[in-house]
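Below is one structure, written out as structure tokens, with a few remarks after it.
Yeah, one chain of the complex is gone here, protein chain that is, but the others are all in their spots.
The first chain written gets the first letter, and so on, giving A, B and C; residue counts start at 1 in each chain.
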């Protein structure tokens, strides 16, 4: 598969969905030059949204990172996080009662909703679970792992309830060479130990793409194959986009390094429509 | 959780999604009395759709089974099968070339589309795969397992292509006591052996529910929590409905027998909104 | 399957292997009356060994628990722990260099051997891994989970080395109602995240039984089917014993409660030779 220039690729579409980390950002921060990409999209009347597996920060906080780098065109209404799907789930399914969460206090804003009482795992009284109706995994920070994960397991053993994992990623990069376990990785461990079935939100699951597609449709009808999904990871961005019916572009600025792209595509059978070096247009 | 009467439950909703096998049909055929259920829904202006993991027969053929039992109210436009999602995928993603399938000739109708050449695995020339662009698992019948599955594996090793599994089920009942391996079970084996990632359509995946929800929306706006998903299987119907934001009713007329319902709910953590004996309204 | 009296069962054998937790001990400590069981075995010249998935304490420390309860007949040479297999592995395979461990200082005694330098994960200099040759998961205590597990993952990403998990259990009981994640559960999470293959020691793996069988053979030849494995867990004790060729007795004093024994045997297909209430002989 020959590499294509992102500028030539994206102009074939009416809308584009971007993954964030490895595409617009990396361990050093926002990738220099992507402001030109968004100016180019606006000039060409191409809609854009950012789809991110993240439930640790609100869309406002996520947009703030771009604003600090002078990119005002990425507004919070253009950011779709897996935390927003968790919130939607609670709105539809949990009308009242106590929802327990694992994560920081900041991450808990995702599950604040009328009728619900929000409590961190560490503050739960394990002898009084009567009003507890759901558990949400939000962030890998904000708690003592050994204490709170074990406490969470025993809560789930004592009371049957819905369990939501607001980020499917099992790890995330912390700098050029190091990674950290993500909340999805902790949730996988807990699920294995207690043998129950959790509800997960985030790419590659179709609901993430549907949520973004509905936003696009609000501005006028676009067919799925008029949208391009751009990501650096075959197993989340590309397979998810493909399955939903979108065209897909793999960029080599993050998780998939240039030397390994061909091997990874061949061994996984996950085939992007295009391969581009990055989303830079200059 | 106390059992509720289906009549009292369903009247709280504006639309209802039914699983087919174990809910409307069983090993003896259409369950006697369900014609009254559909009459009741029509009288109460409740929309209804049938969501079935099946890519072996067309919606027309699936509707025909109900018609033969005198139930004219189940028309083919109310039946949503996982095969239809596979077809939609091909329409969006595969514009031309040869699509290879495993299944009966009847099942191949799902993947007939303009621009595509449809060939059964047994008719593929393994030395000329140049135009082959996708593989679809449709049905467990219509081929010699030992020959065609091994041939399919070698095709996939020789040429990288998208692989679609049009039914996630791993087995299906053939009579009161016996089951048969479904095409999803064969696909799982092949995926394990060649180590690639296949694209699967069918409950509990969100795309199945989204496809049905879009049909509902065509007739006017309904919120997700105004829809009831009715099924006999926790791990497909109920978890899928829950995750999509629907209310759910587990019926005890199929896969989940009355004595085991409480244990299965507790051990899986998959909690339906209601439990009903069946969908009968009399 | 009818329950049998343990006294009548065990007298058919020349040797007996016991699981510890749920068989000889429970959350309250050593089960009252088991001293009579060991006196009975000695009177009847039946050899006995205890096989335990534990790498947190030495055989001496494990025996000490029984001694404190006045049971002097359980000496440390009769206790076989999965930690001993990890030690044997290091003796055969790692002749020199630094071995990194996760666990308490007490657990590290298992991997002390001539020629090896033993270092806790927290004390590793991640910028100087030249002499690091192996990693061992020993105990879930003795370290800060969030810090040391993430550090361990990055060590394994930077340097390829053998990874040994000295206890296959994913959880263990801490009191009548609560469990805690075991080191095997943490290791499973790490293995999933970094995608490598770890070496695990402990039941149901054959090496645990082989280690005990070799001890038996030192005292004279006994056929495998002259040995009885006694345990409370189908998926470790019973399947492991069965596969090794031993007869097996499931006791209902621990993990498998009387009401569920028949269901668990039927659903797992793991069939013990006998079922007994407990190992008590009076």
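As a convention for this text, a residue touches a chain if its C-beta (ideal position, glycine included) is under 8 Å from a C-beta of that chain, and two chains touch if they have at least 3 such contacts.
What you see is a predicted model; the values in this text were computed from it and never measured.
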Would you list the chains present here that the left-out chain is in contact with?
-> B, C
Checked against the full complex, the residue among B:10, B:108 or B:149 that touches the missing chain is B:149
Decide which residue listed in C:18, C:40, C:89 or C:110 touches the omitted chain of the complex.
-> C:89
Residue of C:156, C:170, C:250 or C:276 in touch with the missing chain, whole complex considered | C:156
Which subunit C residues would touch the chain omitted from the figure, given the whole complex?
-> 88-89, 92-93, 156, 160-163, 194-199, 205-207, 210, 223-225, 235, 239, 242-246, 265-271
If you put the missing chain back, which residues of subunit B would it touch?
-> 140, 144-146, 149-150, 153-154, 157-158, 170-171, 177-181, 185-186, 188-189, 192-193
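Here, only the chains that are shown with their structure count from here on.
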Answer with line, ring, star, complete or other to describe the graph linking chains that touch.
-> line
Does the subunit A and subunit B pair touch with the same residues on each side or with different residues, judged by whether over half of the numbers are shared?
-> same
Using C-alpha atoms only, the most centrally placed chain is A
Cα superposition of subunit A onto subunit C: how big is the rotation, rounded to the nearest 5°?
-> 180
Taking each chain's centre as the mean position of its Cα atoms, how many Å separate subunit A from subunit C?
-> 40
Rounded Å distance between subunit A and subunit B, as computed from the means of their C-alpha atoms | 28
